[in-house]
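Up next, subunit A:
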Amino acid sequence: MGILSSSIARKVAMALSGLFLVFFLGQHFVINLTSVIASDTFNSWSHFMGTNGLVQGILQPVLIFGVIFHFVMGLVLEIRNRNARAINYKSYNGSANSSWASRNMIISGLVILAFLGLHFYDFWVPEIMYKYIESNPEDATRYFPEVVHKFESPVRTGLYVIAFVLLMLHLWHGFASSFQSVGFNNKYSKALTGFAKVYAIVIPLGFIFIAVYHHFNQLHH
Partner candidate 1 sequence: MNLTLKIWRQKDGRSKGQMVSYKVSEISEHMSFLEMMDVLNEQLVNSGDEPVAFDHDCREGICGMCSMQINGEPHGPDRGVTTCQLHMRMFKDGDTITIEPFRAKAFPVIKDLVVDRTAFERIQHAGGFISVNTSGNTQDANAIPIDKHVADHAMDAATCIGCGACVAACKNASAMLFVGAKVSQYALLPQGQVEATERVLSMVAQMDKEGFGNCTNTGACEIECPKGISLENIARMNREYLKASLKG
Partner candidate 2 sequence: MSILDSKTPKGPLADKWTNYKNEINLVNPANKRNIDVIVVGTGLAGGSAAATLAELGYNVKAYCYQDSPRRAHSIAAQGGINAAKNYQGDGDSTYRLFYDTVKGGDYRSRESNVYRLAEVSANIIDQCVAQGVPFARDYGGLLDNRSFGGVLVSRTFYAKGQTGQQLLLGAYSAMNRQIARGKIEMFNRHEMLDVVKVDGKARGIIARNLITGEIERHSAHAVVIASGGYGNVYYLSTNAMGSNATAAWKIHKKGAFFANPCYTQIHPTCIPRSGDYQSKLTLMSESLRNDGRIWVPKNMDDVMAIREGKLKPTEIAEENRDYYLERRYPAFGNLVPRDVASRAAKERCDAGYGVNATGEAVYLDFKSAIQRYGKEQAKLHNVENASEAKIIELGADIVKEKYGNLFQMYEKIVDQDPYKTPMMIYPATHYTMGGVWVDYNLMTTVEGLYCIGEANFSDHGANRLGASALMQGLADGYFVLPYTIGDYLSHDIRTGKISTNTPEFDAAEKEVKDRIDFFVNNKGEHSVDYYHKKLGKIMWEKVGMARNAKGLTEAMSEIKALREDFWKNVKVPGDANEFNPELEKAGRVADFLELGELFAKDALNREESAGGHFREESVELDGEQKGEAKRNDEDFAFVSAWEYKGEPGDAVLHKEQLEFKDIELKQRSYK
């Protein structure tokens, strides 16, 4: 792994890829939010993202790489960290000195990964099928109905909600902690941590709101 052979380098890589994903998440959220406010805007922005060459050709691969990198790195670190304590404590009072979220990033992370599988199956795979395999014609108005349709099932909506709760826990520790990892800890840290904690709650809550909104909204139709 060359440059990533040291513990600190790995930690920094973990933080940077995480920050990138956090940024992506924000952007994703803003677009999704339009699905609740104005379906036209949602359609046009989605259309742009789905067809723009830069987004599709560069941003999308980078994002996929980012997700895979963050996941693989996390797993490697988890394994190494587990190995660093060959014999476990009979009694380990972790809650006395750290939060559940911080100690269980691997659990929240794996749940999110599983969710990503579902999410890809729900949106990305059909999208690829639609555009490249079946080579359907461009339709700038199809995005909104597709989204609403996905949240018809209460099971799927429930799974999404659970995943977002775990995402909240993952972000609760991960976002603020990434600043520490890249060496940022000074008088601004308190404010930045505050922002990260708010972000960690608001964004997943927002996603939950969108999912639940679409679920209940169509029941009225």
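Here is how the candidates were picked: all candidates are chains of the complex that A comes from, given by their letters.
FYI, contacts are C-beta pairs under 8 Å (C-beta built on N, C-alpha and C of every residue); 3 or more make two chains touch, one makes a residue touch a chain; residues count from 1.
Please read all numbers here as calculations on a predicted model, not as lab measurements.
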item: Candidate from this complex that touches subunit A, chosen among 1 or 2; value: 1
item: Touching residues on subunit A, where the partner in the complex is candidate 1; value: 5-12, 77, 80-81, 83-94, 96-99, 102-103, 105, 173, 177, 180-185
